[in-house]
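A single protein chain has been removed from this complex, and every other one stays in its place.
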Amino acid sequence: MIAHIFEYSAPTDLKEALGQLASGGKPLAGGMSLIPIMKLRLAAPEHVVDLGRIVALNYIREEAGTLHAGAMTTHYQIESSPLVRSRCPLLAEAASHIGDVQVRNMGTIGGSAAHADPAADYPASLMALEVQFRLASSSGERTVSVEDFFVDTFATALQPGEIITEVIIPVEDPSAGVSYQKMVQPASGYAIVGVAARITKSGGKVTKARVGVTGLGPKAFRAKAAEKLLEGTEGTAADIAKAAAAVSEGVESNTDLHASANYRTQMARVYAGRALSVAVSRAT
Amino acid sequence: MATTTITRTEPLVGKRIRRREDPRLITGTATYVEDIQIPGMHHACILRSPHAAARIRSITTQPALDMPGVVAVFTGADTQGIGPVPCGASLPGLRVPYHRILATDRVYFVGHAVAVVVATDKYIARDAIDLIEVDYEPLPAVADPEKAIAPGAPPVHPEWPDNVAFTFHQEGGDIDKAFAEADVVVKQRITSQRLIPTAMETRGVVAEWRPGEKSLTLRSSTQIPHLMRTLVAQMLSIPENRLRVITPEVGGGFGSKFNVYAEEALMGFIAMKIHKPVKWIESRRENFLCTIHGRGHVDYFELAAKRDGTMLGLKLKLIQDLGAYHQLLTPLIPTFSVLMMPGLYKFANIQADITGVFTNCVPTDAYRGAGRPEATHGIERMVDILAAELKMDPAEIRFKNFVQPDEFPYATPTGLSYDSGNYAAPLEKALAAVDYPHLLAEQAKAREAGKLMGIGISSYGEICAVGPSPAMPAGGWESATVKIEPTGKVTIMTGISPHGQGEETTFAQIAADELGVDIDDVLVIHGDTTVVQYGIGTFGSRGTAVGGSALYFALQDLKAKIKKFGAMLLDSDDILFANGQCICNKTGKSVTIAEVAGASYRAMKLPPDTEPGMVATRFWEPPNFTFPFGAHIVVTEVDKDTGDIAIKRYVAVDDIGKIINPLIVDGQIHGGVAQGLGQALWEQAVYDDNGQLITGELMDYALPRASRMPWIESSHTVTPSPVNPLGVKGVGEAGTIGCSPAVVNSVVNALQPFGIRHIDMPLTSEKIWKLVNAGGQA
Amino acid sequence: MKREISVTLNGKPRTDEVEPRLLLIHYIRDVAGLTGAHVGCETSICGACTVAVDGIAVKSCTMFAVQADGKNVLTIEGLASNGNLHTIQEAFWNEHGLQCGFCTPGMIMVTKQILERNPNPTEEEIRHGLEGNLCRCTGYQHIVNAVKTAAAKTGA
Partner (left out) sequence: MKINGTYLVHLPQERAYALLQDPEILAKCMPGCDRLDKVAENEYEMKMKMAIASMSGLFDGRVKLADQQPPSSFRLLVEGKGKIGFLKGDGLLKIETGDETTNVIYEGDVQIGGTMAAVGQRLLDTTSKMMIKRFFDKFAEVTRDLKTPGPVPAQLQD
């Protein structure tokens, strides 16, 4: 319950923050993952750099066909943003599944992505949405695709001293159908599996399918085999079943007290089927 | 003296009255142990073993002692003279390991206390813990009771290599004859998994030593302040009358605080050593690791019956996971299961064998229901298994075997005498509530459509109002003192120690009715051994049934005294006491209770053979337990794809005798059902093979949440208990006991198309999914 | 190294020196002496420590006091005004939405947030909103009733 002693700073300016991070500071975003593990003494950063006062990291805006969300935008802000709900409903839906009211009030999209918990809700949608992350460090900025960003369990493309500053999300085709379906671990509320689906149809055929999966493997991933199987089909129940069955292809499933690897694999298929069915039915 | 016409006011007993405890609780002004601040208070933090079994080679404390702010570090070597942690149970041949308050040469479970740091600040105390070095030599451990009694298992206590703490045998009737006459015998292994009580407030102790007065005050989050005083005084070898135990607001107990733990004596020891007040608040992790767990049964049942469904006899081999030590009642809990074995049925013949087994785990002890949920789960499952075997309706087989209303008091083969009942009534009411024939038709349709719909019934009984003193190690009576102050205000001091059950309200209702005073003029005090006469405490659904009865009798004594003073003041022998006034039937003149009380304290004149003052105390010994009963019906639907269980309806009909406050009773039923449902569906304390508790936090131990609870349709039948003057039976544990078999029966019923006969709790989605997808092969 | 923070706690400004690692819940309870919010776990699951920071319900065990510098903190103690219970407090009392009372301050504070954002929640929405708050006594049914009642009162 009591963390180790640490130094604390709360810069209001991004540059200043990046400078402090460059000299070994640990970034604190919403703190929903970091603070609990600090309290259990599983983490003991010497210097915590609180990003919570950098106003310039908290925004949602639309620019030329993309939504831009500052890294410090909270799950609640995403969940309740009329802009996100209309222009990228999948992200709002995913945000509404995270944790609980209090966690959504504090937790941030940047913090969640940077933590790269293999069972977090956001990454499935971020994968399906093919977002990009703008990263910054004291030595400059760069943009990486979501696929390059999530590297492994709790491991991302972030270099020491580097943080996410922005998530860039393509505005959804208004005719697309989306859905995030999650099997909830009863104690923690984390996803046993979570599947985010985006479907675009044209002339009665699925022209584009995007499927992001969390909870199943060491990191969130795109189920490309499933996507391929669905694209070009009419999206019938049989088509969906076939695609859903392929959702776990090439992934070594996680196992824990709440779900064995085999069960998780099967549930990924079931929830992929559900997410795809809803998404297909919502696509116009 | 006023002359008044008396109109009878409506009684408060039986009314939905909002609780008088609540204003402080909803405004954040209640005082729990952690809220206590005493000038100069120090803080303790305990270092605990990460190993389930290990030898302690050495402990190095100096670096911790050197830390600024640390005032002391104590280890087992410093506390050898304190203790042991008491076991109140005595059974023939019981092996009782010496339970030191801090480990000395060896640790026996993960979480075993090894050292304690005392510092000026809780942050410093926590930091200093990391500076203590313990050199452990890990030893093989065993965490599963069946593995522990298998040959070659590592001994938990080297002095008892078979890991058996006791065996216990009980028989009633002629079990061999019953089985010989049976047409059918069904057998099943049924487990009742280890559970973690998880009161939202963890345990905590504040100890304060006043050297001048040579007195120690312990503020502890407990259900049993007086028993704690007696036992801790013994542990610390101090005179009992110089130890004061105060129970401030207690944030839930569910049995886990019906105990005396090492930390209570340890904090007392520290306060006496350092001459400063000291506070210890258990962390949630410690709560999971070191506060008692519940259940932990492996039961082998055999039920013998006639082909027409008449049940003849029941055999049980019960393996109880005790953990590494006996806490206060650890070995007794499974014996309650044996007492409860026959359930509501006319079994003439039973046989039970308990093996109490040591494991390298935290001790099990009383958790909501304490032995009765395990027994009820077993018998109610066995009845369903028999019904399936005989292709009988589960309701019909129950009706056929119930003890009948004209058979009370009913002597059971386990030696109990059931007080009163109409066991068919709640089941009939529950069946009507769900429209059983219609429900069965609906189920048939659902099955045709390939849906897995289940209907589950449990007809449970329980042993409450614990209990007559001969049945309890430390007495089963309860006490009450009622004082009418000179101004007419009424103060009740009860020996029970409620912590959420609402007796500050229900007792005030009883007193207000009996004395005819305004409920706001009644104050209920509990939980301070210096203020309140000795009492036993709150557990076993006894608060109102035993404590309330003591109160009732004290009130009768006072009423008699009031009438004596009234007669004197009104100068008449023809006196009526009603609505808080003594009235002369002849003249119509009256005196109020305040006037009577005032006169009794001024004592200008006293009635013959009457002492001044208006105080009555009763220590009431119940002649018997009470036996509440009821029927719960649960409708479920199982998702074939995921194994998820949806509870479509939850109907609870409970007969808890007379009801004092229906609002509070509803709350008790709901909360009880939630804990039963928790066991049925989600909760399990899981130790790995090495004795590590891997459900060591709320991240993995799944408590029921708001979104997962069904709506509970609660109603009652009322069969008063003849055992006590209030006619109450007790409600605290009913929901829990009735719930789990109804849920499991429902899910097993849903999976009947797959030939499923039994599923052990918790019914996790994965477990169900596997059964469905393996076509019933577990 | 200690830092100075200024917090408006239940409407009253105060300034204190705190260690950065001091949790907001410990600041409220141990420094400011307001013990209504409780600690029920250490993994941010139970919600007993819920308070509002700048009108946002947070688990004060998962926030450092320094993060609250310059902010408005409202605890259960600040809810009643002029001796009158808040509608939600009244509803919890009337509906018997509590037993041991330990989780109650957190429940009431999160209910406030739920109703601020959705004045007429369905039962499902109420239960979803209570997801971050554990109660071991009530089975939640009376809490759900309390939230419904408070909503009806507030809406009326």
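First chain written, first letter: the chains are A, B and C, and each begins at residue 1.
Please note the rule applied: a residue touches a chain if its C-beta (ideal position, glycine included) is under 8 Å from a C-beta of that chain, and two chains touch if they have at least 3 such contacts.
Here the structure is a predicted model, which means the values were calculated and not measured.
One chain is not depicted; across the entire complex it touches A, B.
Among the residues A:153, A:236 or A:281, only A:153 touches the chain that is left out of the figure.
Listed residues B:524, B:693, B:706 or B:747: the one in touch with the omitted chain is B:693. Contact with the chain that does not appear here is found for just one residue of A:86, A:255 or A:284, A:255.
Considering A:37, A:83 or A:225, the position touching the chain not shown turns out to be A:37 (whole complex).
Take chain B: the residues that touch the chain left off the picture are 50-51, 110, 130, 285, 288-289, 688, 690, 692-697, 699-700. Contact between chain A and the absent chain runs through residues 26, 33-34, 37, 40-45, 115-116, 118-119, 152-155, 185, 188, 190, 218, 252, 254-258.
Criterion: only the chains that are shown with their structure count from here on.
The mean-CA centres of chain A and chain C are about 28 angstrom from one another, to the nearest whole unit. Rounded to a whole number, the gap between the C-alpha centres of chain A and chain B is 44 angstrom. In chain A, the positions touching at least two other chains are 1-2, 4-5, 40, 187-188. Annotation for chain C: residues touching 2 or more other chains are 19, 21, 39, 42-43, 45, 131, 133.
Per the touch definition, chain B reaches chain A in the complex via residues 122-123, 126-127, 130, 283, 285, 641-642, 682, 686, 694-695, 698-703, 705, 708, 764-766, 769-770, 773. Chain C contributes residues 1, 3, 19-21, 23, 39, 42-45, 47, 50, 56-59, 61-64, 66-67, 69, 110, 113-114, 117, 129, 131-133 to its touches with chain A in the complex.
Put simply, chain B touches chain C in their complex at residues 18-19, 21-32, 34-35, 37, 123, 198-202, 249-252, 254, 281, 283-285, 499-502, 663-664, 666-667, 670-675, 697-699, 703-707, 709, 711-712, 735.
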